[in-house]
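All protein chains of the complex are present and in place, except for one that has been dropped.
Our next item is chain A:
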Amino acid sequence: MRAYRRVCNYATAAIKQEAQYQIPTAARTDKTNPADHDHHDESKFYTIDPKTITSLFQMGGLPKPFTEQTQMFAETALMVRKPALEVIRGLKLADYQKPVIRYLLYGQTGSGKSLSLAHILHYAHNSKFILYHIPYVPIWLKYDRKEVNWSTTKNGLADIPLIAAQWLKHFKHQNEVLLNELNLTTSQDYVWSIRETTPKGTILNELITHGINRAKYACDCMDILLNELKAHCSNNKCKMLVAVDGFNAFFNEKTDLKTEDRVRVTPQQISMVQTGLSAVLSDWNNGAVVMVTSPRAALNTKRESHLPIYLCGRQGFEHIDPFIPVMVPELTTTEFNNMLDYYEEKRWLQKTGGRKELEFLTSRLPAELMARCASL
């Protein structure tokens, strides 16, 4: 670059821009409810109100760089893109008396899978789905700083009690209002210990609170909660959306985790993973499953391709088969230009131009573009 500037005989500092130029405005849609979005809104931005953001993504769900950017821009604007619309349309048109339909979002790193999932979650939240949302699987399995114990109830499986309690908090935060409204209860007695039992007919909120307070039982609580919800859904009492980001991490060869007796555990040996895997099974109805596979969730030795069969492996593929694959591609030219218009509107980019270079350098991947347009 420097050589180029030298040859062209100008320096960065010397470029004089017109002080007054028309600040472009990004194309936006007024429809704040994702249920109303259709193909006319494609490649346009819609704003999620801060209340929904706090209730949905308070404890994870949006990628961190994106969250930082939303703080900078003082608004959360998502681009309406085709893959999310496709899934939302599928959710609208599905026959809920049949076993759940499974959708799998896949695509290159940084192509916007997680944000598409966020869009879908917003739709599901507005449409009164109970969200069984796992924000990002690898944070369960990475970083050996966690307390890992052998499970007392399930033989050969390991619990991560604190993480499970945290997840229960997340679940409660997302669904508290809806659960209170629906007034769902437990269908049988659960005996945790001699002194602690949850009798039949307890509302689910209480069950969750117990799991949070007694982290020891959090993993079991997760499992029980899933089974209860599945049963309720099948009895047509509620609808549920299972959303798993970084799904392929369930089928990684290893984790960073070690139990107290210094045994390395594989993902399959963790009770939370088993719960997650049973959540995506289609043995229930009145709901839907959306999964996201991502090369970043895989071990760093296994990131050559972004295709699901490569990332999940044969075993994982068979576990979720049949499913509807939804490819999340890079931005189209319209989307790309609108994205840059948005950055210029927000004065995030101070100067116009250089779009060809950005397009070449980022190959139109939105996350790459975000990184390139941000400060160093």
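Quick note on the criterion: a residue touches a chain if its C-beta (ideal position, glycine included) is under 8 Å from a C-beta of that chain, and two chains touch if they have at least 3 such contacts; residues count from 1.
To be clear about the criterion, contacts and distances are computed from a predicted model.
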| item | value |
| --- | --- |
| Listed names "DNA sliding clamp PCNA", "Trafficking protein particle complex subunit", "Small ribosomal subunit protein uS9m" or "Cytochrome c oxidase subunit 6, mitochondrial", with the criterion being the UniProt name of the chain not displayed | "Small ribosomal subunit protein uS9m" |
| Which of A:47, A:188 or A:363 contacts the chain that the document leaves out | A:363 |
| Touch criterion as defined above, residue of A:69, A:108 or A:338 at the omitted chain | A:108 |
| Residues belonging to chain A that touch the chain removed from view | 1, 3-4, 7, 108-109, 356-357, 359-363, 365, 372 |
